[in-house]
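In this view, the complex is presented without one of its protein chains, the others remaining in place.
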Amino acid sequence: MGWFEGRFEESVITTTLEQGINWARESSMWPMTFGLACCAIEMMASGASRYDMDRFGAGAFRATPRQADLMIVAGTVNFKMASRVRRLYNQMPDPKFVIAMGACTCGGGPYYKYGYNVVKGVDLVVPVDVYVPGCPPRPEALLEGLMRIQDKVRGMKGLTRGQPIELPIPARTGYALLPPELNDPDPVKAMEKQNAFAKATKEKAAPAKA
Amino acid sequence: MTAAEISAALEQEFGARIKSKNLEVLDPFVVIEPGDLVDVCRFLRDNPRLRFELLNCISGVDYLERDAKKAPKAGFEPHVEVVYHLQSFSHKHRFTIKIILPRWKDGKEGQLPEVPSVTSVWATADWHEREVYDLSGVWFTGHPDLRRILLSEDWVGHPLRKDYEFPLEYHGIRGR
Amino acid sequence: MPELVFYLLIFAGIGVFFLFIHLMLGKLFRPARPEAEKLTIYECGEPTVGSAWIQFDLRYYVVALLFVIFDVEVAFFFPWAVVFGNANNLARSDLEIKDREAITQSLTPVSIRPTSGEFPKEIDASTAHSWALVAFVDILVFFGVLMVGFAYLWKRGDINWVRSTAAERAQELPPLTPPVVESPGALVGSGKS
Partner (left out) sequence: MATATTTPVQDQTIVEFDVRTDEMLVNMGPQHPSTHGVLRLVLRTDGEMISEVTPHLGYLHRCAEKIGENVTPIQFIPYTDRMDYLSGMNMNLGYSLAVEKLCGMKIPEKAQVIRVIIAELNRIASHLLGMGAYGLDLGTFSPFFYAFREREMILDLFEEVCGARLTYSYITIGGVHDDFPDGWVERCGQFVEYLKPRIEEYHTLLTRNHIFVERTANLGILPKELALSYGCTGPMLRGSLDREAGDPVWDLRKIEPYCGYEQYDFEAIVGPFPERPPQTVLGDCWHRFYVRMREIPESIKIIEQGIKKYATAQGSHRVELPRHLPPGEAYVETECPRGQMGFYVVGRPGKDMVPLRVRARSSSFANLSVTNAICRGCLIADVPAIVGSIDIVMGEIDR
């Protein structure tokens, strides 16, 4: 345990100090380059200029686990790779976090049924903090996962005795923004428009007779 | 050169050692004995009219119908085939060689059927044969370094065999 | 003399203090959980093959030596550059008298600094100009001598990696002689472990 860790009671000084430390940790979350498969290309795309993870301070992809705080497991982990993933996780300094990026790492993904060699979810190997579903998840989804990690760091209590961390639950409206021609204030008419549109595209895509 | 000419050249060179040929199918092929695979391949590569310099792919195919009901009308009796797809760099024509093997060497479960290795003819056969050994379970005699290439060293069994059961766990990680 | 030593001590103390604070600050606040696996050697995720404590190649020492020589050479440039800069300032004719005196004061070493005023208080532009020229030629000679050494090394081939004639003779490596493998051992049924 660190010298100051968990040694103080909750007080004005410790909370402000913790906020300062958490802010510093959260905005310099260095990921470890650990691209395994297709999700690695989406991770590179989110690191490149258009989606730019560097806005969150997470752009410095460190090659060694020694200098990394965040391990983004991007791609399918198979049995041969599992021991290496575990060893790399162990070699990362604390406090460390793991993002399971992609359906394969969250739960085996498309290789669940017939993948004799695939680990069905990387949480069998390393403790995972945030799961980012998708095959591959869009860069925006990975950035959303990064923000959830930052929420987790913001809630950490480093100095005072370990109170439970209340994680802010992101409010999801669940509404998709439809283009105006499909949208309609009256829900019934909107539903008809959308069904008509769906039927039209289905017929257009239908294959011709052989 | 068309497939008919190629198989004619082969028969003219090897005569009865060419077991059978099938030219009507999409990819005409010739079936030969495992014993004289290396001479046929060397002939195919070095003969000036054939010049098959490129060995594209070696595939191990396990013909087995698993559930007993369909087995009688499966249309083939259980065997393993090793298929060599060749292509000529100078004459731009293709050809296929097949080897029919019993599923297990002289019937004993676990004894892999054996095929002589063609690494002496094409260097690409080194990795392809290691993969066929690793996944389909065919032993290549004379191969310089026959180890598993895709699966881990301590893996048991050959997954592309039709009667392969998926492992329940591996080094403590839940398999199924 | 002790006054200078005193200044030196303060300067070093502040330097170490600032460095020490930043390094130790982290140690106080960050969680420290030294586990056994964490301290294993990192080699791209693999357990290390063989040990690193082996008889290293001599060429590493040769390259290190060359670096040290030319690093020290550059170290000699720094004090010369300070003096050369001041000399160039003095060589400018439009310099005010007050600045000229200050630069002359800083340039003349303490031991021969005149207690009374009879030594010329400031150096005029022309002597400073000729003086800067001399200093420049002087450093060129110093640099030239070392460049001759460097050229010799380069020609002799110590810079590029393979120098020892034995290694050059053994350029073509023996081809891989593959061991022939006999038939396999019995296998425990396919897949049924």
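Labels A, B and C are assigned to the chains in the order they are written; within every chain, residues are numbered from 1.
Heads up, the rule we're going with is that contacts are C-beta pairs under 8 Å (C-beta built on N, C-alpha and C of every residue); 3 or more make two chains touch, one makes a residue touch a chain.
None of the values given here were measured: they were computed from a predicted structure.
*Asks:* List the neighbours, among the chains on screen, of the chain that has been left out.
*Replies:* Result: the unshown chain touches A, B, C.
*Asks:* Identify the residue among B:8, B:57 or B:173 that touches the chain left out of the display.
*Replies:* Only one listed residue reaches the unshown chain, and that is B:57.
*Asks:* Give the residue, chosen from A:110, A:127 or A:168, that touches the chain omitted from the document.
*Replies:* Of the listed residues, the one touching the omitted chain is A:110.
*Asks:* Which of B:27, B:46 or B:169 touches the chain that is not shown?
*Replies:* Residue touching the absent chain, from the options given: B:27.
*Asks:* Suppose we count only contacts with the excluded chain; which residues of subunit A make the list?
*Replies:* Touch set of subunit A with respect to the missing chain: 32-38, 40-42, 44-45, 48-50, 61, 63, 65, 75-76, 78, 80-81, 84, 88, 110-111, 113-118, 135-136, 138, 201, 204-205, 207-210.
*Asks:* What subunit B residues would touch the chain not displayed?
*Replies:* 25-27, 53-57, 59, 61-63, 70, 73-76, 83, 85, 87, 89-90, 92, 96, 122-124, 126-128, 131, 135, 148-152, 159-160, 162
*Asks:* When the complex is taken as a whole, what residues of subunit C touch the one chain not shown?
*Replies:* 43-46, 48-50, 52, 54-60, 161-162, 164-167, 171, 173, 176
Going forward, only the chains that are shown with their structure count from here on.
*Asks:* So, what's the distance in Å between the C-alpha centres of subunit C and subunit B?
*Replies:* Spacing between the chain centres: roughly 60 Å.
*Asks:* Report, in whole Å, the distance between the mean C-alpha point of subunit A and the mean C-alpha point of subunit C.
*Replies:* The mean C-alpha positions of subunit A and subunit C differ by 43 Å.
*Asks:* Specify, in ascending order, the residues of subunit C that touch 2 or more different other chains.
*Replies:* Not one residue of subunit C touches more than one other chain, so the list is empty.
*Asks:* Which parts of subunit B, given as residue numbers and ranges, touch two or more other chains?
*Replies:* 159, 164, 166-167
*Asks:* Spell out the residues on subunit A that touch subunit B in their complex, using ranges where they run on.
*Replies:* Of all residues in subunit A, those touching subunit B are 79-80, 82-83, 116-117, 119-120, 124-125.
*Asks:* Would you tell me which residues of subunit A are touching subunit C in their complex?
*Replies:* Going by the criterion above, the answer is residues 1-5, 21, 64-66, 84-85, 87-88, 90-95, 158-159.
*Asks:* In their complex, what parts of subunit C are in touch with subunit A?
*Replies:* Residues of subunit C touching subunit A: 27-33, 35, 37-38, 40, 42, 45-47.
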